[in-house]
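A single structure is presented below for examination.
Left out: one protein chain. Kept in place: all the others.
For chain A:
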Amino acid sequence: MYLDISNISKSFQRNDEQSLQALKDINLEIKEGEFISLLGPSGCGKSTLLSIIAGLTKPSSGAVSLDSKEITEPGPDKSMVFQEPALFPWMSVKENVTFPLRKKMRKHEQEQAAAAYLKMVHLSQFAENHPHELSGGMQQRVAIARALAMDSGLLLMDEPFGALDEQTRLVLQEEVERIWLETKKTIVFVTHSIREAIKLSDRIIIMSARPGSIISDFKVDIERPRQQQDMAKLEEDVMAILKTEIENVMKEELQYAGNH
């Protein structure tokens, strides 16, 4: 098994001495080359789970292993794209993309790699610009190029298009799908958009909130590129599952607000 998530639980200590359980007993096996989405309402711990896979957050119990090797810290075997582009503003676009390559390659190899990945996200002509000169969508494409440049087998994406407008989002979804088809990376994609998950993934994991746990795990067998009319039925089914979840979360939040 490529990525093996076993018995992951995570609790956070809160200020009021109560601990908040974000994840409970998550078990998940992900195959190499699979495009998998973690879908759920906000607060279901999907981003926390991704952060644990990335090695940025330590689980309270359980372990994640990549190619049978336990993940204990972030590293070059997995790359990540965040909701914010998180580009370094003091570097040019090209320097941002070569940042993860500094110690691995010689200068001219870095340049070649950067050029190739910037071409992949259609930003070749912006290599010398600085991030603040680019639109939000373009910045996120640079972030994707930077993650791809690490050339790891595993790409983690944490609501990468969450802060973008609808048109940009659609364009970038297609780019990610194309890149995935070209590179055959394993992608773990966190989103709260049902349509986005259905459009892109081989497999969708639906999570419930507080504590976050897996309530549904199914394959998406629709031919790519996926058309709106083919996705409609599945979208309704997923919506039905999530609706109960979202209602539960709302109820709980109202209760919490009432008690405090």
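By definition in this document, a contact is a pair of C-beta atoms (placed from the backbone, for glycine too) under 8 Å apart; a residue touches a chain by one contact, two chains touch by 3 or more; residues count from 1.
In this text, contacts and distances are computed from a predicted model.
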item	value
Absent chain [UniProt protein name; select from "NitT/TauT family transport system permease protein", "Succinate dehydrogenase cytochrome b556 subunit", "Proton-translocating NADH-quinone oxidoreductase, chain L" or "Monovalent cation/H+ antiporter subunit A"]	"NitT/TauT family transport system permease protein"
Candidates A:Ser79, A:Gln140, A:Thr191 or A:Ser213 - the one touching the absent chain	A:Ser79
Residue of A:Pro131, A:Pro160 or A:Pro211 touching the missing chain in the full complex	A:Pro131
Chain A residues that touch the omitted chain in the full complex	54-56, 73-76, 78-80, 82, 84, 86, 88-90, 99-100, 103, 130-132, 146, 150
